[in-house]
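With one protein chain removed, the remaining protein chains of the complex are shown where they sit.
So, subunit A:
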Amino acid sequence: MSKGTITNRGKFLKNIRGKIGGISPDKPVEKPDWTVNPQRRVMKDFDQDQLVEVLDKQCHHIHTDFFLTNSESLQETLDQVLASYQTRSIVYSSDNRFHTYQLPEFFKNFAKKPEHEVFKWNDENSEESISFSERADVGITFSDITLAESGTIVLFNRKGQGRSVSLLPRDYIAIVPKSTIVPRMTQATDYVHQQVEKGEEISSCINFITGPSNSADIEMNLVVGVHGPIRAAYIVVEDK
């Protein structure tokens, strides 16, 4: 990627520097040690089972269906959720974890039924990937990090993990390996901060997804399902 342009910066920042007595731009500013860090105390000593419990409870507040299962029963649970959402078409991201849990096989069987379709996100074919997602009933992804406190699926969108899979279909299902659950946003932002510190490239789009889309713009009444998915389900699975 070639470097982008920066326009008007010198004058703009000089004006600011004049007002706040700033120092030269090449002299790094040291971030102070903040005197309090309440975020680090939240669910500090919780084990995975306790975090699952918190996540379960939070799902009720965010209008999200919650399921807890193990790797042997995952296909059965998924089948049940898909049936309850009257699913005929599925798009899922290109993620090795689908293989780990033998899901491509399950999808193959699903697609055999009449009028059923399954599409795996394909970066080589952007147009088809987006247009299928747009008309799909359900989008399925694995969660990269899961936040118990807020009931949030964190997705590091990247090659294979298209932004559209969790956005365009009518409903969204996240498969949540139990080990991905952490107390809160702090652990996810720490992870990204460490990536930056190490000079690693960070994902071009990091999505924190908390339940289905909603709006309270009409008389402050909560309407679930606006531009993004109308329903959402999280399936927590014991790691394989």
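Just so we're on the same page, a residue touches a chain if its C-beta (ideal position, glycine included) is under 8 Å from a C-beta of that chain, and two chains touch if they have at least 3 such contacts; residues count from 1.
We adopt the following convention: contacts and distances are computed from a predicted model.
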{"item": "From \"Cbb3-type cytochrome oxidase assembly protein CcoS\", \"ABC transporter permease\", \"Lactate utilization protein B\" or \"Heavy metal translocating P-type ATPase\", the hidden chain's UniProt protein name", "value": "\"Lactate utilization protein B\""}
{"item": "Of A:Phe106, A:Trp121, A:Phe142 or A:Tyr234, the residue in touch with the unshown chain", "value": "A:Trp121"}
{"item": "For subunit A, the residues touching the chain missing from this view", "value": "1-9, 11-13, 15-17, 19-23, 25, 28-29, 31-32, 34-39, 41, 58, 62, 121-126, 129-130, 134, 147, 149-152, 157-159, 162-164, 167, 184-186, 188-190, 192-193, 196, 201-221, 223, 225-229"}
